[in-house]
Every structure is written in structure tokens, then in C-alpha cells.
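Complex shown without one protein chain; remaining protein chains in place.
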Amino acid sequence: MAAVTETIEAVQSVAEGGYKWGFETDIEMEFAPKGLNEDIVRFISAKKNEPAWLLEWRLKAFALWQTMEEPDWAAVNYPKIDYQDAYYYAAPKNKQGPKSLDEVDPELLRTYDKLGIPLREQAILAGVEGAGDSPSEGRMPIAIDAVFDSVSVATSYKERLAKDGIIFCAISEAVQEHPELVRKYLGSVVPQADNYFAALNSAVFTDGSFVYIPKGVKCPMELSTYFRINAKSTGQFERTLIIADEGSKVSYLEGCTAPMRDENQLHAAVVELVLLDDATIKYSTVQNWYPGDAEGRGGIYNFVTKRAACRGARSKVSWTQVETGSAITWKYPSCILQGDDSVGEFYSVAITNNRQQADTGTKMFHIGARTKSTIVSKGISAGRGQNTYRGLVKISPKAIGARNFTQCDSLLIGDECGAHTVPYIENRCMSAKVEHEATTSRIAEDQLFYCRQRGLTQEEAVGLIVNGFCREVLKELPMEFAVEAQKLLAISLEGSVG
Amino acid sequence: MNAIVNNNAAGLLGRADALATPAWAAETRAAGIAALRAHGLPTRRAEAFRYTDLAQVAQASFGENSPMGARGLGMPSLPLTRGAARLVFVDGVLRGDLSSLPPRPLSDAQALLGGLTSLPTQPIAAMNAALFEDGLFLDVPEGEDAGLVELVCVVTGARGAIGFHPRHVLRLGRRAKLTLLDTSDGAAGLAYLHNPVFEISLDEGAELAHVRIQREGRAAFHLSSVHCAIAAGATYDNFTLNAGGRLARNEIHAALNGPKAMCHMNGAQLVGDGQHADTTTVLHHAAPDCGSRQTYKTVLTGKSRGVFQGKILVSKPAQRTDGYQMNQALLLSEEAEMDSKPQLEIYADDVKCSHGATVGALDPAQLFYLRSRGIPQQAARSMLVEAFLTEATEGVGDEACRAALSEAVTAWWAQERA
Partner (left out) sequence: MLRIEGLTAEIDGKAILRGIDLEVPSGELHAIMGPNGSGKSTLSYVLSGREGYEITGGSVTFNGVDLLAMEPEERAAAGVFLAFQYPVELPGVGNANFLRTALNAQRRHRGENEVDAMQFLKLARARMKELSMPEDMLKRGVNVGFSGGEKKRNEVLQMALLSPKLAILDETDSGLDIDALKIVSEGVNALRSPAFSALIITHYQRLLDYIVPDRVHVLMAGRIVKSGGPELALALEASGYASVAA
């Protein structure tokens, strides 16, 4: 079987060049019937053995979703999605959830190995990429929750983390083990009716990660979730909930890939972060869903709602995202800065090549006094890609002394692509100060020539210049991720110059 | 034209249906009515109007239009007389007796009417198309410098709270030049509507400086829209002072259609207690090697709201575009709100485009610097506000226009600081 997937991979890499995560794992799967209705919602809830309140919560979300309309304000175009023509539940056949890594299907472990995601605790060394071939000592291990289609298949380092009182597990497990926390916070940041895709997710979410960091605890290692879509005609609807109690601190990473297919697959996730007094969450994403081929066939529709509620004073949330994948990205990680002196940050690199479209940005709601936000967005358009920054900075009258600084830069490579900037600034507080700057430019001929004269190829030169353009954002990533992200940038732009 | 209308523009449509329409205006009128009938007036659900709700204009009712060429009202006190060629509208009526420029009938501009507007998405222009009756037509022949022309619009209240929808058409031939100073004034406390639309065509190498002073009475509605097509090597230079009215929106839609065309759009918004002022610009770079510069400044006092929306659209052929836009707002009151939405939409790669926006109070470091030199707090604040506004107006090239602007700004600030 492995030989088959390798052959497929080899053939596809010849055809495709760049996307090396596009293989498919052959594993026995269990599906819900195709389509979406109340019975499917009940089916998912029953599969997860959920309590009645959660089923009701899902059904309410489904009822709301049916009354809502798909948003059309983003600068993205795609054919109408047939929500009945997809599976909403797909999981490797394995009656009980795996209790330990030894019980995980070896085929799955091989899949994650191949993706460069080390699930075995002893194997965790460094770097998302190339673990095992460059054992480096003294690096912090990374605890990983691996979500495969609709379910979490493994979570590493749980016991080690539990010693500090940290809960890190699949959200379906948290529903069973920590219902009071889930019930208190689920939907408290992104309510069911928040938007069309959040409502859909609330109805049919299947898994995702749950994190609770207790008072005063600094999480001793990076936490990470790796999302993998594998099955055909399947949507992935995961839900992540992170609660950082008073004075706690955590850095969380997420990564994602999917096989290469001609069909479009929907990924509609919801991420909710809750921060109490003096808590800090650093949330980093390297989004590398299959982007579709050069002609725009296939690829993931990545319609995601991410939001952090800084409820406590002096809490701080930092979103960093590197968006290189997906056919369409629709994503606005946001900060509700409610606690006095709370801080929100958004650092983003988004690349669109070939026929990719991205409409991404952030919303900063300044409610508390002296709240501060920083937005740095770098958009790169190549091929026939369309790249839009869309952001809102809203200052309420009570946000005395609030500050925002926004920098949006766009880089165009080639004359078939587009780069757009749509900031909204709404200030109702006299003592607040909002500053916004945006620029659009291209890689100058003399920059390219200078690099090439020093011996770089055209593509190396572009990679170098683009990495320089993104430096302010990349430096916000945890080190291992930053290296991975730099390589991704170069790969994503392959074939864009010439 | 008498189909039952069931939208918020019913009142306006009723007035439009009652108008006698000469043949030359029929097509434009019909298009305006059709757009209003289909879409009504926008509410805040419409993206272009998310900060300015025209529904309140729909709720107001305005007196009927004047019969064309009505005469015989009293002599109003005119805001300016500077010896320039002048066209004067009083209470919606063109007053030949007060004008020094022989008016050319708007019917002569039939071929140009409606050519630059896109009514289904431009409700302010649609309202004008449905209800316009008269306006200025200036056609400057090739190579001619027409100097300074003043367009004066005054609403005295002698005919009540009128709805006044003039359509002004300007065409400048190749290398022709014109400076147009256009002022709108009106009686305080009167809830009239002034809804002017400008259609401007600039041929190759033409230069138009267009200075607008909007100083309507504080209860009035001012909804204006400028549409300008700029040919190769031509320059359109607009400065708009948006100071009057309860609700004022100025839209500018400019297109750089030929290589090396240039567009400057600058302005100041002075927004006092109870006012809502909106400047919305859409600048389309459609040809290569064009440049554009925009600087807008807004000062807000009392309970007021300022809006700036500015879009720069660069189409694929518009290589080597150089576009810049800056909007800055000063909040001088706890009850003021400023909403800014600058926007770049770019489809060409060899471009240099940037925008910036700032919103905030006076800079405490600057205030302290002035006070440390012995200047009392109030005077220091005043100095900084005046400097902020002077920066906006000092770029206006025509001396008479600059003086008029500076006078209007000074008068406003003198009144606000008191």
C-alpha cells in the first residue's frame, strides 16, 4: 500500500512540482451518509457519545444555519457549494479511541511520519520538517494532537503536561472528561449564529483540540495540532478551544495539509481563545492545505473563524499566520480587547499563486482602557492569484488611551494577479490613536539583478526578497516553524517568475 | 411612469413623476427614475453607505422644484464677488440678473449627459438624474484659458425647504484651462436638499482646477457627486471643503483614462456638533504612467461624525502608476466619531501605491512644546488645529480660491472655538 501511495506521490510531484504533502493514505474508513440534515447532526453527536446539552446546542446551531445566507462580501469567487454533496463525518475504523500511541494504526503513524509530524514522544526532536534526520539536542519537545479527517487520532505528552495541571486533548475527549469547562466556554467567544460558517461548524464539528492552562502556569512546551484531510468528498469541521487562566502562558501551533484532488473540499473551523487576567496566548498557524493545481482545479476552501477574547486585564494574544495553501482562504483571526491594558497582535503572511484567492485580515475591538493592538500584514500575489487584506479596527468610547498601529504591505509578482487592501477604521474615542499605513509594490528589477549578479538564480532571488519582505512576520513564529515557513514561501512561489 | 412605488424613494419618485421633462433630458431622467425605483435610497446595509445612511433623506420631504426660469425673488447676499465670470443660482433658480456669464443652455450638453455616471450603483447621481432641471454648462474650446469662473448656489429659504438637483456639465478641449470655484451656501435652520452632480470631461492636456466650498446651513442635506474623465496628459485638481449641512456627502469618481494624466483630490472636512460629513472618493487608474495624490483632513467637534472612504483602483493596463492617499482626522471631542475606509484594489504589478490614515486627538508632545514656550493651552490647541487645516489648504494653487478657503476655514474655527 505504501508503494501505491508513493507512486501516486511521485507521479503527482512530476505533474505538480510543488505540493509534496498531496499523497493519500489508504486506510479503512467509516463515513456518515452523504449530505447534511438533522439526522447527520444527531449521528455525529451519537458517535461522540455526547451529553444531551451538546446535542441540543448543535441542533440549535443547525436550525440557525438553515436561516442564514452564505456571505458574499469577500473578494473571492467560487461556484456555489452543494452542502448536500459531502460527507460530514469520516474516521479511521477503530471502535474505541486509541488509548496510547502504541494502539494507533501503524498506517496513520506512517502518514504523520511522512508529513514530518513526529507523534512518537521519543521521536520528537526538532522542527516540523525532517524530524529524525537531524537529531538536535536540548530543543523543547512539541506536544501534538493529530486530527485525521473527523477525529483526533493521537495526542502526545498528555501525561507530562498533566503534571502541571495542563489539559491538552481532543475536544471530544474534553466533552467527556471536563464537561464543566467545555460547557462554560464553548461558543462564548464565537456564538453559534456568529456567521454562516461558524453556525455550520457548531452543528457538525467533529473534533479539534482542547487546551486549559491553569492559573499561573507557563506551559513547558509548545502545543500543536496537526490537521490532515485525507478522505474524498469530506469536509473538515474542527473546533479548537483554548482557555488561559490567570497569569498563565502558552504557545500553540497549528499546521494542516491535504491530498491533491480535483474536487474542492471544505474546511470550516472555529477557534476560540479565552484569556483571563495577565494570561498570554501565542497562536501560530502554518496553513498549507492543498491549493489546487495551476489551472485552479481542486484545493481546499478554507473558511475559518478564529477569535480571542482578552477578558482579563493585561492579557495578551498574538496571532501569527503563514497562509500558503488553500484554493480560497476566508479568515479573520480577531481580538476582543475587553480587559484594561490588554494587547492584541496580528502578524500575517498570505501568498496566492496560480488561481488561489485569499481574503484575510483581522478585527481588533478595543473596549478596555489603554488597550493596544498591532497589525502587520504581508500579502504576496503571483500567477493569477488574488490577495485581499480586510481588517477592522474599532475603538469604543471607553477605550481611553487605546492605540492601534497597522502596516499592510502587498507585493505583486507578474501582471495577472491582484492585491487589495480594505481596512476599516472606526474610532469613537478622542484619546485613542489609530495609525494605518499600506503600500503596494513589486520586486524591482535592480533588486533581482543585484542578486543574480551575485550568483543566485531568478527563483532563489525571488525567494530571498520575499523572505525579506515577510521578515517582520516570520520572526514572530517559533523558531522551528519559521524555518518551515521560509521553505514553504519559496515552494509556493515556484513557477511564478520566468 | 406611474407604477406603484414601494420603496423608500417614493417621495422623490413622486416629485420626479410630476416634472415636465423636455426631450433632451428624457433619457437621463428615465434612467434615474428606473434606478431609484429598483434600488431606493441606500441604507447602511449597502457597503458604500455603511457609515452614511440616506434613509433619513428619504424620510424628509422637500418642496417642489422651481418651474424652469422662475424669477422675481429678492436679492440675496452673495458670499463672494471677485470680479470673475459668475453664474448664480438662488433657491434653485439660475439668476441671469446676478450672473455675469451668459448661460449656455444645458440642453446643448445633451450628448454629454449621463455618460460618466453608473446610476444603479450611484444613488446620489441617480437622485439627481431623476430630478435635475437645470445647471451649468461650460465648454472651453481647445487651447483656451477660461480663467476663473465662479458657480454660486444660495438657498435663502424664500421658497422654503426646496430640493435642488442641479446637473453641471463641463468639457475642456485639448490643452484648455479653467479654474472653477463652486460655493454652496444656505439659510441656517432650513432642512433643504442640495444635490448637485458634475459631469466633467477633460480632453488631452486640459487642466481643470475645481475648488468647492460646501457651507450649507446646518439643517440642510448636501449630497453631491463629481464624475470626471481625464484624458492623456490632462490634470484634474479638486479641492473640497466640506463644512456645512446636517448630513453632507461628497463623492468624487475620477478616471485616469490616458497616459500621463494626473489627478489631485484634496480636501478638509469641518464637522461640528450635530453634523455628519462624508467624503467618498473612487479613483480609477485605467492607463499607464498616471499619478494621483490625495490628502484629506477632518476636524471633529461636539457630537459629530466624520467619514472618509477612498478607493484607488488600478487596472491591468495602468503600469507605472504612482498613487498616494492620506487621510487624517483630529477628534476634539469625547462625543465625536471618525470612520475611515481607505482601499487599494490593484491589478497591475509595476505600481507604487500607498495610503495612510490616522485618527486621534491633538498630540500631547506638540501641545507641551508650545506650552513650554509660554503659549497658553487654549491658544496652543488653536494653533495646532489651524496648522492641521492650513496644511490641507495651502496646496491650492489659485490665489483667490486659496483665500476663499482660508477665510471659510478661519470663520469655522473662530465659531467652533468660541
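Lettered A and B in written order, each chain numbered from 1.
Throughout what follows, a contact is a pair of C-beta atoms (placed from the backbone, for glycine too) under 8 Å apart; a residue touches a chain by one contact, two chains touch by 3 or more.
For clarity, every value in this text was computed on a predicted model and none was experimentally measured.
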Item checked: Chains on display which the left-out chain touches in the complete complex -> B
Margin query: Touch as defined at the start, partner being the missing chain; which of B:Ala48, B:Leu370 or B:Ala403 qualifies?
Written below: B:Leu370
Checklist line | For subunit B, the residues touching the chain missing from this view | finding: 363-366, 368-377, 379-380, 383-384, 386-391, 394
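Keep this in mind: only the chains that are shown with their structure count from here on.
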Checklist line | Residues of subunit A that touch subunit B when the two form their complex | finding: 73, 397, 410, 412-442
Notebook entry, point to check: What does subunit B use to touch subunit A in their complex?
Noted result: 47, 316, 319, 329, 331-334, 336-361
